[in-house]
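For this depiction, one protein chain was excluded, whereas all remaining protein chains were kept in their positions.
And then chain A:
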């Protein structure tokens, strides 16, 4: 049973998501709220498997919400819910602690698939985001940072050039599952490194 929480301000979309999850036997909706202020304590209390969070929320936005609860919810996978894949904020959210994103146009059957995928360690990544991740790791080449492996680099490079997971897997002679697992690892490293960065910013200013 996968436990799920939703923070989405648009009632139609929230309602549609609720209905979708409630119809699934293997998914369990713990709560669905329309703002982060209400959602943050609930998240920390419930510690769900998956948290689906919209970026544009009234008050505290989705990115800050993830940043705030990430450490207190070690078992939660955060999933950004967005209209546009190319939104600048998607990368920010991923760097803040999200492991995946879902586009609002995604058909409902695919949505369930994505939730299960994420729970199993799979993560989506567009070419745009792959490019940004590469840049991030290139810029933050510090000994304290956890570097990307050669394979991870290869995958990111292909993704950034517009290759789909399917194509990457084919090119590198691995399965799509492996590709998604790699991407998941890359996200984890991104979070760690991003967090180190934040701590350095605070304690480095002596």
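In this text, a residue touches a chain if its C-beta (ideal position, glycine included) is under 8 Å from a C-beta of that chain, and two chains touch if they have at least 3 such contacts; residues count from 1.
The criterion applied here is as follows: contacts and distances are computed from a predicted model.
Considering only "Tetratricopeptide repeat protein", "Protecting protein DprA protein", "Amino acid ABC transporter substrate-binding protein, PAAT family" or "HAD-superfamily subfamily IB hydrolase, TIGR01490", the record for the omitted chain gives "Tetratricopeptide repeat protein", by its UniProt protein name. Contact with the omitted chain, checked across A:12, A:88, A:109 or A:139, is made by A:88.
The missing chain, though absent from the display, is touched by one residue of A:3, A:126 or A:193; that residue is A:126. For the chain left out of this panel, the touching residue among A:81, A:137, A:163 or A:187 is A:163. Where chain A meets the chain that is not shown, the touching residues are 83-88, 104-105, 126-128, 131, 160-164, 166-167.
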